[in-house]
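Note that this complex is displayed minus one protein chain, with the remaining chains in position.
For chain A:
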Amino acid sequence: MSEQDCAGTGKATRQGLLGAGTPMCAGCGGLQALHQIYDLVGDKTVFVNAAGCMTLLSIYPFTPFPGSWLYTAMACAPAGAQGVRDALDVLLAKGRIQPEQDQLPVVLTGDGSAYGMGLSATSAAIDRGLDFLYICYDNEGYGNTGHQYSAATPAGARTATSRVDGYAGIKKDLFAIWSAHRPAYVATAIGTEPADLARKLKKALSLSGPRLLLVLAPCPTGWGFEPARMVELGKLAVKTGIWPLKEYSDGQVRHTQVPARRKPVTDYLQLQGRFRHLFAPVRDTDKLTALQRQVDDYWEHID
């Protein structure tokens, strides 16, 4: 990405389309990303939301969205987007609305919905070639209900339902699941890399069909870190190689940033309460080595 691209998107990012004063936690990485995303997608959008933290963005009678908003439920936001898209298409075809009144359905959900309960609705929406954008802010747990583990929780992380030894499973690969459906576009991103995020979102907006932006959302509350360190932590997620920035289109996966000299994963892990048990009272060298090896293995196959 060139400096010029950055300058262009930088301007867009400063618009601040999403209103201030939301009830999200201080330092919410998901909200940071949404601010940037909203400036780029604009207000001719219908956000179709599933139950999660972001449901509390619109509280009667207030909303930070100058565009439209529809809350559905936890399992079915993509189906809501289907209904909106189909209805707009019908209205356009029958001449009951003008093209400038058209809108983009944007699904907005957390990982619990995107990786789990809403996955069959998502899979089917992709099968049907639904023209929509899916934003998943991945805080790696069921945030709104107190951060229990979800299918997006990384191995070893402590959550409200894995308090002692940490999560025994592995983080599900939603990027691969989406890509296997051969949609128009899939990308990972993070709010702390705004230029990368903006470029991907612009690309997504230039395409039609099912498109996913999977955004890692550092979550001070659920992960156990000081809100002020959110940006530092987000940057470390990328620099340690734990959160690979990549995109899928036309059957190809491309990494948009390959950390040249990756920082050790411990730099990222030790800043978070959810991994504290790996460092104290005794350092769990085995587990830490295994986590490092997982990341190394991943990048070994990337040129």
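Worth pointing out:
Note that in this section a contact is a pair of C-beta atoms (placed from the backbone, for glycine too) under 8 Å apart; a residue touches a chain by one contact, two chains touch by 3 or more; residues count from 1.
Assume contacts and distances are computed from a predicted model.
Hidden from the displayed complex is a chain whose UniProt protein name, among "Acyl dehydratase", "2-oxoacid:ferredoxin oxidoreductase, alpha subunit", "ABC transporter permease" or "Choline dehydrogenase-like flavoprotein", is "2-oxoacid:ferredoxin oxidoreductase, alpha subunit". Note on the undisplayed chain: of the listed residues A:Met24, A:Val46 or A:Cys136, the one touching it is A:Val46. Which of A:Leu18, A:Leu40 or A:Val84 touches the hidden chain is settled by the complete complex: it is A:Val84. Although one chain is not displayed, its contacts with chain A can still be listed: residues 43-44, 46, 48, 55-56, 58-60, 63, 65-73, 75-76, 78-84, 86-91, 94, 96-97, 100-103, 120-121, 123-124, 127-128.
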